[in-house]
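Removed from the display is one protein chain of the complex; every other protein chain stays in position.
Which chain is which? They are A and B, in the order written, and residues in each are numbered from 1.
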Amino acid sequence: MTDQPLLSVRDFRLEFDTFDGVYRAIDGVNFDLIPGESLGIVGETGCGKSVTAKSILGLVPTPPARVVSGQILYNGEDLLTVGEERLRALRGVEIAMIFQDPMTYLNPVFTIGQQLVDVILAHQRWRPSEQRLNRAQARDHAIDMLSRVHLPNPERQLDAYPHQLSGGMRQRVLIAQALSGNPRLLIADEPTTALDVTIQAQILDLIAELMGEFDLSVILISHDLGVVASLCQRVVVMYAGQVVEDASVTRLFSEPGHPYTQGLLKAVPHPGRAASTLSGIPGTLPNLYDPPAGCRFQSRCAHAMPMCTTVPPLYAVADGQRVACHLHAPEASRAGVA
Amino acid sequence: MAELTKEAHELTVSLDWRERHVSTIRMLRLYARTFARNGSAMLGLGLVLLFLTTAAIGPYFVPFPDDATGSVHIERKLQPPDAVHWFGTDEVGNDVFTRVIVGARVTLQIACIITGVAMLIGIPLGMIAGYMGGWVQEVIMRITDVFLSVPGLMLAIAIVGALGPGIVNAMVALSLVWWPGYVRLVQAKTLSLKNEIYVDAARSMGAGSLRIVFVHLLPNCTSPIIVKASMDMGMAILGAASLGFLGLGAQPPFPEWGAMISVARTYLPDWWWYSFFPGTAIVITVLGFNLLGDGLRDILDPKHRE
Partner (left out) sequence: MIRFTFKRLMLMVLMLLGLLAITFTISHIVPADPAALAAGPDANVEMIERYRVEYGLDRPLAEQFLVYLGKLLSGDWGKSIHTTRPVWDDLVTYFPNTVELVVFSIAIAVLFGIPLGIVAAVNQNRPIDHVIRVLTVTGVAMPMFWLGLMAQLFFALKLGWFPLGGRIEMMTDPPQAITHLLLVDALLNGHFGTFVDALHHMVLPAVALCFPALASIIRVNRAEMLETLKQDYIVNARAQGLSTFRIVAVYALRNAMLPTMAMIGLRFGWMLGGTVLIETVFDWPGIGLYAVQAAISSDFEPIMGATIVLGFFFMLTNLLIDMIYGTLDPRVREQV
């Protein structure tokens, strides 16, 4: 923890105003990202991981969303208050993002080239005037980017329309687009979920390769612990809009601290382990229109105890591992409950 | 004893009805709630109800019932609106208010007939085309395309030209140009439904074509048909009024709004009320049907919800 964090999310709370009431999507999320680090955010659908990621770039429409409290500090600058104009200057240039479904994130009526060049030209506005690229240079840069994501025939692909490319190729195009502004932080929101398993591995390898090449820090969002384990050094586990555990990947897999994390790990199929040992977590996500008092996992937790009706803080356990569960409360551990 | 079992049986049946339809009832409640929350849809419903009420009972309460079919009172011609003649009087002294109110009934009849005939022709054709497929579909759809490729009003005028001007011929002409829209709508819907699993299931259990069409396909086409019909009532009113205005539809002194404006336009600008009030009546009525159609679409066809 010697480094100043590149990104620091502090006590972030966000709600959606809907017809059915206030939906408390994010409720007090905290985590840091150190430069050069790759951080995974894991959780099931609806746990708020995507909303958190989109909030970093100000991509959650307000209304219906409303930031209740907190800060998202990027190099000490609070992204929640800087305003749209400043965010635009950061998007793609400092912080870039790639998304889940490469089928729908490219505009169907423009060629790959048009979309790449457009983004590159948009970034020029923030560069010193002597370094700005003109249209022809932007096109060359686009071709260069496509070859760096290992898209075959980059020059020819510029004139292709998205529907003419396969899912994996499109994801490469999106990565090329995201990295074309040479950002320092890449947020990857479920980048492989919509792809075939073999393609998944290729894309993950590509991201790992580009991390070194572009000196990137990465936030990888996934519901799949396996994907996170293959790319990340540290993992934040989210449940129902809250962070329940924050640990290094090795620590998380060897000593999962939160009952929810333990459940997640048990649900991951493993070669060499019989399918019968696989188990799901009983129950469903709590109702976030009216969340239960205290720990949000208590209704599904085998270790639930009276204390769980109070909100557990993130208890520091060991090796930088922090767990939001009363099982790790100092007095509880003294009593040997854990 | 037999009495008792019978009673018990009836009891279960009556209970069953509510229970069996509990999901339908809940769905209808949801529809009603969504609709009631939509201000413009409620306004549309209000205007349509006002129009229907006027058409139903208005003619019995008008102040000058004789004026509806065209009597002559030269002594009070072209009087501006006042306490007696709310909408003024026309060139032969007929009360414009009376004629507008009676016109509502005429208009309702015209709109219902045009939309009804168009549906009677269009829905079966669309069903046949969508369900049969193959060359039958080709033929029906190409004919439909041709009809849709001529501006509707122009085609109606051509037909009226052949049949001769008049209210009945105008209705025939408008019905003849109105059905293709329903063919397209129903054909597209039938086509997409035809391969649904439940239709396959019905077919595999030996249901005949007729049964499939009427029991499984038709009910699933009703929502878009209802929406279109509501919109079309408005459009048919506009169409009939347009022909009336051109002198090809209802002939004066028949109390049809378009025909009234056709005469009244020669009395502009000094006797403006004569054409203003029938026109306003058309706008309000058509507006009502359009808003109602929009509101119905919002609840029945959620894909188009904004």
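One rule holds in what follows: a residue touches a chain if its C-beta (ideal position, glycine included) is under 8 Å from a C-beta of that chain, and two chains touch if they have at least 3 such contacts.
Remember, predicted model here, so these are calculated numbers, not experimental data.
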{"item": "Which of A:L106, A:I207 or A:C301 contacts the chain that the document leaves out", "value": "A:L106"}
{"item": "Which residue of B:L193, B:A236 or B:V286 touches the chain not shown here", "value": "B:V286"}
{"item": "Sites on chain A contacted by the missing partner chain, in the whole complex", "value": "54, 57, 59, 84, 88-93, 96-97, 99, 101, 104-110, 118-119, 122-123, 161, 163, 174, 177-178, 181"}
{"item": "Residues in chain B touching the chain absent from view", "value": "40, 142-143, 145-155, 157-165, 234, 238, 241-242, 245-248, 258, 261, 265, 268-269, 272, 275-276, 279, 282-283, 286-287, 290-291, 294, 304, 306"}
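Operating definition for what follows: only the chains that are shown with their structure count from here on.
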{"item": "Approximate Å spacing (C-alpha centroids) for the pair chain A, chain B", "value": "53"}
